[in-house]
Each structure stands twice: as C-alpha cells, then as structure tokens.
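What you see is the complex with one protein chain gone and the rest in place.
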Amino acid sequence: MPGLIEVNGLAKYFGRLSALRDLRITVPQGQFIALFGRNGAGKTTFLRILAGLSRPSAGIVKIHSSEPGSQRARRVIGYLSHNSALYLDLTALENLRFYARLLDLSFGNSALEERIARVGLAGRAREPVRNYSRGMQQRLAIARAFLHDPSLLLMDEPFTGLDQEGTEFLKGYLNEARTQGKTCLMAIHDPVIGYALADRLVVIEKGVVALDLARQSISLDEFQGRYRTLTEER
Amino acid sequence: MLGKIWAVFRKDFLIELRTKDSLNAMLFFGIVVLVIFNFALAPTRDSIREAVPGVLWVAFVFSGTLGLNRMFASEKDNSCLQGLLMVPMDRGIIYLGKTLAAAVFMFIAEAVIFVFSLVFFNLTVWSEIPWLILVFFIGTLGFTTVGTILSAIAVNTRMREVLLPLILFPVVLPILVNAVEATGIILNTADYSALKLPLTVMSTFTIVFGTLAYLLFDFVLED
Partner (left out) sequence: MDQLKQKHLDAVLGGLLFVGMILALYMAFLGAPRAKDTPDTLGDLQRIFYFHVPSGIMGLTAFAVNFVASLMYLIKKDRKWDSLALSAAEVGVMFFTIVLVTGPIWAKPVWFVWWTWSPRLTSALVLWLLYLAYMLVRGYVSDPERRAMVSAVFGIVAFVDAPIVWFSIRWAATNPKWRDLHPSAMLETGGLDPAMRPAFLTCLAAFMILLVYLIRRRFFLETARVEMEGLERLTDLTH
C-alpha cells in the first residue's frame, strides 16, 4: 500500500549551497515522526517542500499521490512554523474568521469561538493578537493551522519558545491528534519530548536521512547517544 | 471565488482602518510632492493649469508606490503569506484581493491629494469631476494591476523599497502617459470625445495585465 508521503531522491539547492542532497523516506498514514538534526541540516527545507512552499530542485515527492503544493495536497496538510502567520492587528476571532472564509468552512462565530476555547484562549477572542504572549500566539497559530482538520500535520519546532503551560498544552493536543489517527511530521530540538510523542525517530544530517528508527526499538538514552555521535563527527 | 477575493480585500482594509499606517504615509507624501512642485514650477496662472495633470499624476504614482510597498511587506511579518499560501485555493485570488485593496487605498489617497491640489493651485472644477473620477479610477486600477505583482517580486529581494519604483515605473508608463493626457483633456479642453482613446488604452492595459498577472502570480510567490 503506498505511503501517505513518498519521497525519493529529494534534493534542494540554493545556488552553491545544498540544503538537501538525496532524501528518501516513506511515511504511512497515521505515523508520528519526530525529525531531528542540527541547525541547517535541512529539516525546515524538507518540511517546506512537503508543505508546497518550496519547490524541489530534483527528486520526487508525493503526498497522497499528488504534488505538494497542489490543492489536493494543501487540503490535507496543516503547516505550523515558528512564525504564527497571524495578523497582529486583528483579533483572534477575526484571524480565524478570515481563514475559515478562505477555507470554505461555514463556521459561525460560535464555532470559531469554540476553536479558540479549545486551545485555551477563551475570553480573549476579541483582543488584538498583538496583546498576546508568545505562548498564546503559538496556541492561536495551532488553531489557525489546523482549522480545517487536516490529516497531515507538518510542524517546524513548535515547542520552541513555549512556556511550561504552552508545552503541556501542545503535548496534550498532539497526543489527541495521534489517537485520531492523524499523521504527523514534527521537527524538534528537544529529544525528550520528541521521543515521548513519536512512533518513529528520523535524523537528517548533511541533507540525507542519517538515522531512521522505530521509537520502540531504542531507548531514549541510546538514541541520544547515537544522535550525538552522528552530529559530532566532522 | 469572489467571496474569497473580497475576504482578502476586507482583511487588508480592516487592518489599514485600524493602523492607518499606509494611508497616512501615502497622503503625506502625495501632498509634499504637490508642495515641491509649487516651488519647481513658474507661477503664472495659465501654465499652472496646464502642468496640473502631470503634477497630479506624479503625486499619485509616488503615493501609490508607497502603498504598494506595504502590500506584501505587511505579509512578511509573522510569515503571514505562508498561511495564505497553505490555503487550498487558486493563488491568483490573493493577487486579485490585494490589487483591489491597493487600488482602493490609492484611490482614497488620490481623492485627498486632489482636493489639496484644488486649493494649492486655485483650480475650479465642477462639471469636470465625474470625468476626472472616471480617469482616476481606471488609471489607478491599471497602475495597481501591475504594481501588485511587481511588489510581490520586489518584496523578497534585498532592496525591496528601492527596487519596486525602478521596475514599476517603466512598465506603468502607458498608464501614466494616457492618464496625464486624459486629465489634461478634461481640465484644459472640453473635448470629452477625445477621451475615448486614452480610456480605451488604459482599460486594455488593465485587462491585459490583470489577466497576465493573475496567471503568472503563482510563479512569483514565495515565503
């Protein structure tokens, strides 16, 4: 059965710089992958290509047998980067209403307010997002990115900059997504959180997949050890 | 689809209403241009009225370019453009919504700048106003159809504010030429039938480039 995501020979250059060289990976539906790697290893580039925000220089990428960036792929994807993609001068409600309109979702105010409450921001729906803390903005960003209930979640270091409360919230949110059978690729720095949430641990190094293990096959300490070795060699 | 275009427009309009960032700058700049021209031109009454079309449109174009610069610069904050790009819709919709917003902002600025020019240059216009509105409207629309896509190009470069006028002005010259001529025809002759040609050229320009930009917009977007 073909995977939800099929990547073969993916390469991405920026002139002389190779961000990705020859990336191969197949992701079946419902799997939760934690993506590790040093800064600049290619995690962000990879996620952006999957989201359709960046075009591959070479190789084949398929999402549900469609091209990334096609409308079909965009319909099933929710992308969350460390920038919130929120309009600071609009309220939370206005931000979501705008996206609901573009996504053809017939959400009335009450439905939108319910979504806002779901991410723990009830009562602050009518404030300009400018007044929110970073953690609150991130939570609203989650509500925005996943407004259309996508089955494939792509997240680029979502835990970075979150406070304790925000981190707990996101962990709970992702665990729930997992039980709902959603597929998830998450780039992450913290191996403890990544290990706890994921089914599969993937390390990208020098533009290729350097390590690809089922979480169950390795302990956290072993994984951290191997990761350290991989990324330390020069 | 029309609803989505309207949603994009409404979003930009709402933000502008709250912050007034663009409009203030556009108005101020346009009026300053008028003042500078007052010093630059000879003050005889006849020659002023002849120069007004050119002065007006220079003020409009400079002011409009300021507004265009902001069109996509504001989407770069927080990577808002990324959010828009992830929506499963035809990306040309973003183009149309933004062009509409740019045109409306520019039109508002033009109205105010025009009123100031009436005062500064002691002009009396009454019956000419509907015609002027028509010319301003079509000229502005033509200007923003090209301006929006070029702004999207310029915003991702190293020198975005500088690059936009440099690449925009040569392309938009036909609009400028025809708009100045048409405005001159209205203000200085009463020969409204002569307006047919410039209005046709400007409309053709708008339709041709509006369609072209809509089709090519996806190639230009990136965040």
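Letters A and B name the chains as they come in the text, with residue numbers starting at 1 for each one.
Here is the rule we use: a residue touches a chain if its C-beta (ideal position, glycine included) is under 8 Å from a C-beta of that chain, and two chains touch if they have at least 3 such contacts.
Fair warning: this is a prediction, and the values are worked out from it, not measured in the lab.
Contacts of the undrawn chain with the visible chains, over the full complex, involve A, B.
Touch with the chain omitted from the figure is made, among B:A40, B:V119 or B:M159, by B:M159. On the side of chain B, touch with the chain left out of the figure occurs at residues 50, 146, 149-150, 153, 156-159, 163, 166-167, 169-171, 173-174, 177-178, 181, 197-198, 201, 204-205, 208-209, 212-213, 216, 219-220, 222. Considering the complete assembly, chain A touches the hidden chain via residues 13-18, 21, 55, 57, 206-207.
One rule holds for everything that comes next: only the chains that are shown with their structure count from here on.
Centre-to-centre separation between chain A and chain B, using Cα means, comes to 39 Å. Across the complex, chain B is touched by residues 51-54, 71-72, 74-75, 77-79, 81, 83-90, 94, 98-99, 101-103, 128, 144-145 of chain A. On chain B, the positions that touch chain A within their shared complex are 3-4, 7-8, 11, 14-15, 18-19, 77-80, 82-90, 222-223.
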